[in-house]
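One chain of protein is taken out of this complex; the other chains stay put.
Entry: chain A
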């Protein structure tokens, strides 16, 4: 502490520090009390209740398609609602739209920046959104005319003060939800670029987000480098629930299909399941032999399987209810950076630092 010019300032500063310390201790005691209260309701473990559930058989999941064409690490991908098209983005600045079924490239856009970390397909299938180190999220309408220059029709929608880590259309082409290295999430009106709502609460970079699947809900979950997963009310901008049990960055969050729970994947090499009604972590998916971080997670249609893409180049498939690993898939030659199950649940796609995407079924 520098020596102040005026003695009163010293006293004020000391008082402020005391107040802050007092508040912090109040906060800590509330946290303990909250943990105590929640623990009272923790009368059984999920995997114990799941003992009565029939075990899953052996899985044969293979790469069914390999999409080659990116010149550098694939960072993100998203499915189109038509269940066969995919948009992917890469460190080389390219965003490609594929028909994953035929493996044909249908569109390609070159972004003005490298590290395009986020991309998303519009619900109508008529546009894609992407962004990354440019700190923006831009929307490109997809033209049927292959010769048309997509870049010319680009629309800048979101503006953050640091990298764009994730983006997602809400259930319409007209709104986009974004998360950023600047520690915030934001909801934008696509047509005007207007900021509709911002979400403050993370203490560090926000790395991922997912919208609740409900037709009636207005919430989403985000995960960040502060090890927290926060659930937000899109209408008010308020954080309504918060979970902090991971030991490192949360790279991916995904809702369980009923919307009552969500899974997270972290650099601490674990995936976890949090239930919103219990307001608690209810399962942890980990193994001694898994020591590399999880980059991306997604559920199968029924919520019985959780797929995790890892930094050790593999995909681990977990039995969500029993907590055991049912399969490990090899194939990629570098980190798996992104993973999404197709809209009809018949396959999942992975993108990797080995420059390729793979479709698994």
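The criterion applied here is as follows: a contact is a pair of C-beta atoms (placed from the backbone, for glycine too) under 8 Å apart; a residue touches a chain by one contact, two chains touch by 3 or more; residues count from 1.
The working rule: contacts and distances are computed from a predicted model.
Colleague: What is the protein name, per UniProt, of the chain that does not appear here: "Pyruvate dehydrogenase E1 component subunit alpha", "Regulator of G protein signaling 6", "TBPL2 protein" or "Cytochrome c domain-containing protein"?
Modeller: "Regulator of G protein signaling 6"
Colleague: Write down which of A:138, A:165 or A:338 is the residue touching the left-out chain.
Modeller: A:165
Colleague: What is the set of chain A residues that contact the non-displayed chain in the whole complex?
Modeller: On the chain A side, contact with the omitted chain comes from 16, 19-20, 23-24, 26-27, 30-31, 33-34, 37-38, 41-46, 48-50, 53, 56, 59, 61, 64-65, 83-84, 101, 115, 117, 133, 162-163, 165, 170-172, 174-175, 181, 183, 189-192, 194, 196, 203-205, 207, 214-216, 218, 225-226, 235, 239, 241-242, 247-249, 256-258, 260-261, 267-269, 275, 277-280, 282, 287-289, 291-293, 300-305, 311-314, 320-321, 328, 330, 333-334, 344-347, 353-354, 359, 361.
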